[in-house]
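All protein chains of the complex are present and in place, except for one that has been dropped.
Now for subunit A:
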Amino acid sequence: MADEVILLDFWPSMFGMRTRIALEEKNVKFDYREQDLWNKSPILLEMNPVHNKIPVLIHNGKPVCESLIQVEYIDEVWPGVNPLLPSDPYQRAQAKFWGDYIDKKVYASARLTWGAKGEEQEAGKKEFIEILKTLESKLGDKIYFGGETFGYVDIALIGFYSWFEAYEKFGNFSIEAECPKLIAWGKRCAERESVAKSLPDSEKIIKFVPELKKRFGIE
């Protein structure tokens, strides 16, 4: 019996990108359904009644919500190819710790780089760079966060990479100047087929930001 896999998503979402990448890594065919977040569809409201948010992974009619939970689920359901998490319990705990760190820290400060002005924006930029530097030192000289193989932590962070040029443009700063190793990591990941298929062009994100600001009532 073939699996039915549907992904309710929104193209610029760095969280949705995680799930897209995980599915691609596993060669799972899925039905990508673009959502209008300002006019939420009945299926989105039905499948994620608690948060009404994307991404929602619907596997054989059953919804899984929250992007990193989806990545772990995908790894467990399709274990045969490209493992996303290490098998050693300690390494797994480390990967989850950094996935959790990325979830707790990156989005909020990144958002201030384009969504705030003046002092608030400057403080946001400073915090954002500090967080990226922490991640960069965790990466060290490794190819990927987990070492030789692309995995969970890379997937957790790489969606933000597609937004980097937008942060730089609207925040008027250079991420590469501060975190060159992280940029090199981003470029390496972007060469992977699963990532190339799942990340939008930076240009498209840059064009999208003013529209987003309007929607949120930010000048």
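Throughout what follows, a contact is a pair of C-beta atoms (placed from the backbone, for glycine too) under 8 Å apart; a residue touches a chain by one contact, two chains touch by 3 or more; residues count from 1.
The rule we apply is simple: contacts and distances are computed from a predicted model.
Asker: Among "Elongator complex protein 6", "glutathione transferase", "AP complex subunit sigma" or "RNA polymerase II subunit A C-terminal domain phosphatase SSU72", go ahead and choose the protein name stored in UniProt for the chain not displayed.
Answerer: So, among "Elongator complex protein 6", "glutathione transferase", "AP complex subunit sigma" or "RNA polymerase II subunit A C-terminal domain phosphatase SSU72", the name matching the hidden chain's UniProt entry is "glutathione transferase".
Asker: Considering the complete complex, identify which of A:Y32, A:Y73 or A:F208 is in touch with the unshown chain.
Answerer: For the chain that is not drawn, the touching residue is A:Y73.
Asker: For the chain not shown, which residue from A:T134, A:T149 or A:N172 touches it across the whole complex?
Answerer: Candidates A:T134, A:T149 or A:N172; residue touching the omitted chain: A:T134.
Asker: Where the complex has a chain not shown, which of A:Y32, A:Y101 or A:F208 is the residue touching it?
Answerer: A:Y101
Asker: List the subunit A residues touching the unshown chain?
Answerer: 50, 59, 62, 64-66, 69-70, 72-73, 76-77, 89-90, 92-93, 96-97, 100-101, 134
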